[in-house]
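Complex shown without one protein chain; remaining protein chains in place.
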Amino acid sequence: MRSEGAENDSLGRRSGVAEIFQQLINALLLGCTYTLIAIGFNLFFGALNVVHFSHGDVCILGAFMTLILYGLAKLLGLVTFIPGFLFVPLLIIVAMILTGLIGTFFERVVIRPFRYAPLLMVLVATVALGMVVRETVRLSFPHGSNPQIFPRILPQTSFQLGGVLIRFDSLIIFGTTIFLISMMFLIIKRTRIGAAIRAVSQDTEAAAMMGINIDRTVAVTFLIGSALGAIAGILIGAYNNIIRFDMGLMGGVKGFSAAVVGGLGNVYGAIIGGLILGLVETFAAAFIPGGTPYTDVFAFLVVIFFLIFKPSGILGEKVYEKV
Amino acid sequence: MKMKFLYRKMVLFLFLAVSILLITSSGWAQSKVVKIGFIGPLTGPNAAQGVGARNAFDLAIREANASGKYPYKVEMLALDDASDPATGVAAALKLVSDPAVVAASGHWNSPVALATIHIFHTYKIPFIVWGAIHPDITGFYKYPGVNRVAPTLIQENGPLCDWVIGELGFKNFSIISDTSSYGEMNLKAFRPMAEGKGAKILSVDSVTVGTTDFRPILTKVKGLNPDAVYFGGVVMEGALIRDQMEKVGLKKLFFAISGIKDDKFLEVAGPSGEGVLTIKPGKPIDKLEGGTKFVKAYEGAGYREPFAAYGPNAYDSAGIILEAVSKTGPDDKGAMAKYIRGIKYNGLMGETSFDATGQTTNLIVSRFVGQGGKWITWEESEYAKGTRKLPK
Partner (left out) sequence: MLSRTIGRAVILLAVEAFFFILFAAFMKTDETGKVIAFLLFFIGVGVMFKKWERARLALTGLFKELKIVAGAGFVAMLLTLPFIFQSSPYLIHICVMAGIFAILALGLNFQLGSTNVVNFATAASYGIGAYASALLAVHFHISFWLGLVVGGSIASLFGLLLGIPCMKTKDYYLSLVTIAFGLIVYILLNNFSWTGGPNGIPNIPPPSLFGHSFKEPLSLFGYQLPFQSNYYYLIFLLVGGSLFVAHRLHHSRVGLTWNAIREDEVAARCHGIDVTWYKILAFCIDAFFGGVAGTVYSHYIGFISPENFAFIVSVVVVTMVILGGMDNVFGVIIGAILLTILPEKFRAFEDFRVLIYGVIVVTMLMFRPQGLFPQKMRIYKK
């Protein structure tokens, strides 16, 4: 299939610069959806060296949680009790807490048993866990195989700036992404639990000897990571107005790719990685003739390129394997 | 010691007894029933279509048995193809391996049908396609035992072009289709037809099924300023594209063939579903002869799922097979196939007969427009009357 160039005669006019800006915004937003998931991967892989391939699915699970809560609230008539502007944030907070707890549960049951086992086990186990989550979601919802409508919780209005159309929901998504990254940075660098996480990642035994409770640190990390992941899922749902049970697979792969390209171990890497993937996909769709069905291929080729030539990513530090 | 010995003997005896029971039991169930096979996507993303069709098929068979006038006791054997060719092939082989199966009907997905029709042809089981619309299924293979009650893409796109280009006067289009078999064939069918009618194609884009972000493409299309956007694909992507067209400011007409004619489309598209044009083969169910009777019978039978878009197709397929079996008997499959090919059947889809390739000659289509969150027949809509205006 091709995307053919426009017959640019008397009919078409290409509004050149404005269109490019518009596409940049599209790229930025797409990148944000990947960044939001990448934050979690950065935390798990980069900070804790823990393999958690099912993080993408946990994020989407957060979005589905919100759907369930929304439906429940409607059913129980809670909508009348809680004032409108509080309803959505409350929904999100509850979904975050639930998803965080589920994430901790997964860690306890599926990941911790493999802490000292060969990497292969936890890798395959988390991929399989992701599958289990996806299928459970699919089977629990009526017509689960089909996309589910996500409530329009973000404002749908927009304004024009120059020739460029900017929507308020895009601003909110972008802002939240920046906010979450900053939150992550603050948590890791400025809090006690962040210090504990860094200690555990540098040298687990020494951290234990210093009195840090490894189990608890890891559990709290999963709590935070999964809760923030829920926000990721919710925003993705709000941006697309639908969620599908298997968004977690592609989302997880792309989110992990974004984290790797940006550089695991550096909190800002997630933004850079997400942006790069978003740019590659958007520009492949918009400007390469016939490129639309291959956007994923281009994105993955970029990822493979990085893995071969610069596996530490753009911002990452070189990792030496300790014997 | 003795107890242990006895215990062991008992276990061994039990073991032998159960084994013999299991071995011989597999030869037991032989009943003199006429079975008609049904294959469709009962699980997976198209399950709504497959299950609805299966229920309607089942209804037809139940009605035949209940009427007391049908010469045989008929049973439906429904198998799942999960929209997957490999599963479909296994299901088809299962059907042909069962000597009680006399005929079958199947498939919503064209790749699955393209894989299984060879099996039904090789084992000479008459097969009616109720949903898959790839032209090659009948047009290329021309198997005498394979017929299709659903019109092909070509038979759908033609009337759509006549309507949108000829009657409504839209001339410049951007095409977006998906990369599935359905989308690809739609593109191949629509483009030459539209250009043949004097339309101009400004751009062609293909999207992968499952994509959720169409903003890059739509922003690009916006810059080309078409009159309308033609979509060759199904409900979800169509609805998202329509919604995102509004979001990027591309406020133009959106039209497609029956792939999007589903209430879910309007639900997902929301307010942007206003003024979307589509067509669907056949007449609306309430305008059909026997249509209201069918709807009542279906509700009365207590199926959990609605009969969906292809329920009438499956119902008619069952009816055709039942008539053929009663006229030629269940044993002569060749005569059965000949009978089906030459049939003139009056059913929910109107009058169905098949041409030399097995394709239905029934080309009635209905036009629909999205209005107020519902699909309204064009002729009855406010758009046709002029009180509402399509995006221009």
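Order of writing sets the labels: A and B. Residues in every chain begin at 1.
Note that in this section a residue touches a chain if its C-beta (ideal position, glycine included) is under 8 Å from a C-beta of that chain, and two chains touch if they have at least 3 such contacts.
The structure presented is a predicted model; accordingly, all values stated were derived computationally and were not measured.
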item	value
Touching residue (missing chain; options B:76, B:90, B:193 or B:343)	B:90
Candidates A:36, A:65, A:96 or A:129 - the one touching the absent chain	A:129
Options B:60, B:82 or B:390, residue touching the unrepresented chain	B:82
Hidden partner interface residues of subunit B, rising order	11, 15, 18-19, 22-23, 25-27, 29, 42-43, 79-80, 82-87, 89-90, 93-94, 96-97, 99, 110-111, 114-115, 118, 123, 134, 136, 179-181, 183-184, 206, 208
Those residues of subunit A which, in the complete complex, touch the missing chain	1, 45, 51, 53, 110, 113-114, 117-121, 123-125, 127-132, 135-136, 139, 249-250, 253, 256-257, 260, 293-294, 296-297, 300-301, 303-304, 307-308, 311, 321, 323
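Operating definition for what follows: only the chains that are shown with their structure count from here on.
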item	value
Residues of subunit A that touch subunit B when the two form their complex	1-7, 11-15, 19, 22-23, 26-27, 29-30, 33, 143, 145-147, 149, 152, 158, 165, 167, 239-242, 244, 246-247, 250, 281-283, 285-287, 292-293, 296
Footprint of subunit A on subunit B - complex, ascending	43-45, 47-48, 172, 177, 179, 184, 187, 200-208, 210, 212-213, 215-217, 219-220, 222-225, 236, 240, 243, 247-249, 264, 267-268, 270
